[in-house]
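Missing here: one protein chain of the complex. Every other protein chain is in place.
Per-chain numbering from 1; labels A, B and C assigned in written order.
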Amino acid sequence: MSLADLWAQHWFRAFVTGSLVLVFALGNFYITLWLERKESAWIQNRLGPMRAGPQGLLQVLADLFKLLQKEDIVPRNVDRILFLIAPFIAHIPALLIFLVVPFGPNMVVADYDIGIIMIAAVTSYAVIATFIAGWGSNNKYSLLGAMRGAAQMISYEVTLVMSVIGVVMMAGSLKLSDIVLAQAERGVLGWYLFPQFIGFIVYLIASLAELNRAPFDLMEAESELVAGYHTEYSGFRFAIFLLVEYVHMIAWSAIAATLFLGGWVGPTPADIPVIGPKLFGWMTGPVWDNVWGFFWFLFKTYLLIFILIWIRWTFPRVRIDQLMDLGWKFLLPVSLFNIFLTGVMKYGWNVLAESGSPLRWIFWLWR
Amino acid sequence: MQLPIYFPLGLGALLFGIGLWGALTRTNAVRILMFIELMLNGVNLNLMTFTRYYYPENATGPILTLFVMTVAAAEASIGLAIILQIVRNRGTVEVDKVDLLKG
Amino acid sequence: MEQTRELLINMGPQHPSTHGVLRVLVKLDGETITWAEPDIGYLHRCFEKLSESKTYTQVIPYTDRTDYLSAITNEHAFCLAVEKLMGIEVPERAEYIRVMMAELQRICSHLLGLGAMALDLGAVTGFLYAWRDREKIYSLFERITGGRMLYNYLRIGGVRNDLPEGIIGTPKDGRDKADKTIWGFINYFESYVLPEWDDLLTNNRIFQWRTQGVAPLPSEVAIAYGASGPVLRASGVKWDLRKNVPYSIYDRFEFDIPVGKENGDCFDRWVVRVEEMRQSARIVKQALQWLAENPGDYIAPKLPRVLKPPKGEVYIRYEGSRGEVGVHLVSDGSANPYKVKWRSPCFTHLQLLPVLAPGHKLADMIAIIGSIDIVLGEVDR
Partner (left out) sequence: MTAQYLSFGALALVTLWSAYKVVTARLITHAALWMALSFTSVSGIFLMLQQEFIAALQVLIYAGAITTMIIFAIMLSSIREIRVEPQEKRSIGQRIRASGLLAVVVGLVFAAFMTYVYYVSEIPKEAVPDAGLLTVRQVGATLFTRFTVPFEVASILLLLAMIGAIILTAKETE
């Protein structure tokens, strides 16, 4: 095969997988938005959307149509080009993250060696998009929201990466599929949720801040800044911001599921003792592995999304200085301590496992 | 990699050139900082090109680039802090107006 | 040394956090407020002037609309003023009904105030919980008065109608969803709602971060600015007109005056309100007991169709939901009041904003507005 063909193949593959990622993101955006409405209604003793479709399933569609047919208002005195492109730039990080996420044993778009660094890297565009939207709107609320958002996201990105380093230390790889495989070998108790419990909690809090969701939704704090950086947006541009917000949430939950909850690892019907192999023996092979992997991946992701929504509708919003204090003075030291702890424990296991000392069971979780 | 080496090298040189041009013609301190970053980018590009073409198994190139980035980050933070101080004290970001030492 | 330029921000009049159509001008240095000034008058409806062309009975619906979240207490204050002016004796049963309604209204009003403050601080769920419970009070009021929000229920000398059959109910433990009586509500409220508020917000760490130490109001400043009601009590002053200057039949009830710490901050104002709801529930329970034990149908004295109070003036101090409601009534002997002066606590409390806000963050601003719990209908009148 000539090199030209190879490159063409690359482009083709990029196109196809990119489309698939887009479809995945949009489909889950739909479900997540519906879930958020239903769950918030459930928490608040309401019914939530009920009219459009069974259990309001079509409500999101109706709302999107409403937003799409609205007039696309571009206020005067805005920085026109920046104002127009900001929603699309906001897309970049949200969708790029899915490139490295393993959806199943063989379902990953680009299995980079540097998966986690790449995630951290593309997230920085979210800051720029926020800034573009806030500054381009030429509105004080937007600008304040954008400044807050940028400060918040920059601070919490540090914490986020630090909280993940423990996982990287344990798996010995930055590649997400390697991390999943490492967890698969260790069984359910070996999922990094348990040895990296501190890391997981810190990750959860920091990702809330990174996502700008309550209790850290300071940049769009509706009671003080109207709608923060997207105050001036309306119609489908606003819809796109909404989309980005939720796709982002799915992405961060997917990463958390991959890093801490074992990703696509999970039992299949064939694993049921006694009757499993007989009844569901045919459910094996690469295709079925991927199907079940995808199922478990989705299940774990939605579990985390559920928790994120739950948190959002329970807590009040923190203040900007408290947010910064929490990030820099508490979460960052804690995640650094987690790195230290992981190092010590892993070293302890390595040393003691050879000698066969009974003390080694203290370090067993970090093996 | 079948791309002739002149392509990325030339790109790096041009990037450096644009950075230098800007740094010499513009007076806004923040902008000058940006041009310095552009120039460093050109340098990095060259470094990585040579690494990729001739020493693909040697980690020295990427590490050197890493250090360049480290220095760039440090420089940017300190530089911007100094600029902020200048703005606070003198009310301008134009470097040719910050001439207190001139008789 | 040149400082960073201050940013002038305009909150309102159409802004999601200002309660009603309040406009606040805020100067920000970064995120810190250096100057704040409320700009009022967007909801001015000439209540006081309008009253001069109405008969005394016709003024009552207008009083509903001053503090529209606490209508009964306003009606009560106005009726008390007219009754004092004319020397009318109010039937005992009517007094109890009035007090019960006023205290239920206080619960209702505090629920909204607390819920709105929670919403401002980002806790949407708290707001909807408040809404849910307020709805129950509204349903009760609808059965009693026919109106849900603005009742026009009190009459000079009494109330318009007696309580409907079977609305009082019986005391029970715990929550009974089918129990649609006042007792049912009180049981539910005490055993379910109040602990829920404590769990959801009062003991919530983030909520405490947001409110504790924010905008402390020393008692002397509070007194100097004429603060009253929960705002004054949160600053540690044990001052409640129901106890200190008893009116109506409040001297027959047992209840406590909750007070905050020495320097009442937003959290104290919150806690005082929650505590006040508990005390109001106590008063309602006592009133219900009396009403159940003393049935009767004498609820209003026979009065002439057109009331013509004697020449003179009268001032009534009334502990409304948000503070001291003052009614200064001047009569020239005709059928219409010569002057109705309405002293509204919200207007007074709003003047605290420029004192409380500077030095705090922008996000604290909304906590402050929420914690002094203003109703623009009363500020502008």
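The rule is simple: a residue touches a chain if its C-beta (ideal position, glycine included) is under 8 Å from a C-beta of that chain, and two chains touch if they have at least 3 such contacts.
Just so you know, these numbers come straight off a predicted model, no measurement behind them.
Only one of the listed residues, A:Phe83, A:Phe103 or A:Phe131, touches the absent chain: A:Phe131.
Only one of A:Leu33, A:Val60, A:Met118 or A:Ile179 touches the absent chain when the whole complex is considered: A:Met118. In the full complex, subunit A touches the hidden chain at residues 2-4, 7-8, 10-11, 82, 112-114, 117-118, 120-125, 127-128, 131-132, 135, 143, 147, 150-151, 154, 157, 174. Taking the whole complex into account, subunit B touches the unshown chain at residues 1-3, 5-11, 13-22, 24-26, 28, 30-31, 33-35, 37-38, 41, 44-46, 48-60, 62-63, 65-67, 69-78, 80-85, 87, 91-93.
The definition used in the following text is that only the chains that are shown with their structure count from here on.
Of all chains shown, A has the CA centroid lying nearest to the centroid of every protein CA atom. Relative to the C-alpha centre of subunit A, the farthest chain centre belongs to C.
Each chain gets one centre point, the mean of its Cα atoms, and the points for subunit B and subunit C are 63 Å apart.
The distance from the centre of subunit A to the centre of subunit B, with each centre set as the mean of the Cα atoms, comes to 33 Å. Residues of subunit B in contact with at least two other chains: none.
Counting partner chains per residue, subunit A has no residue touching two or more of them. Contacts from subunit C toward subunit A in the complex involve residues 7, 9, 11, 15-17, 28, 31, 118-126, 128-129, 132, 200-201, 204, 206-207, 209-210, 361-366.
Residues 40, 43-46, 140-141, 144, 148, 214-215, 217-218, 221-224, 226, 313-322 of subunit A are the ones that touch subunit C when the two sit in their complex.
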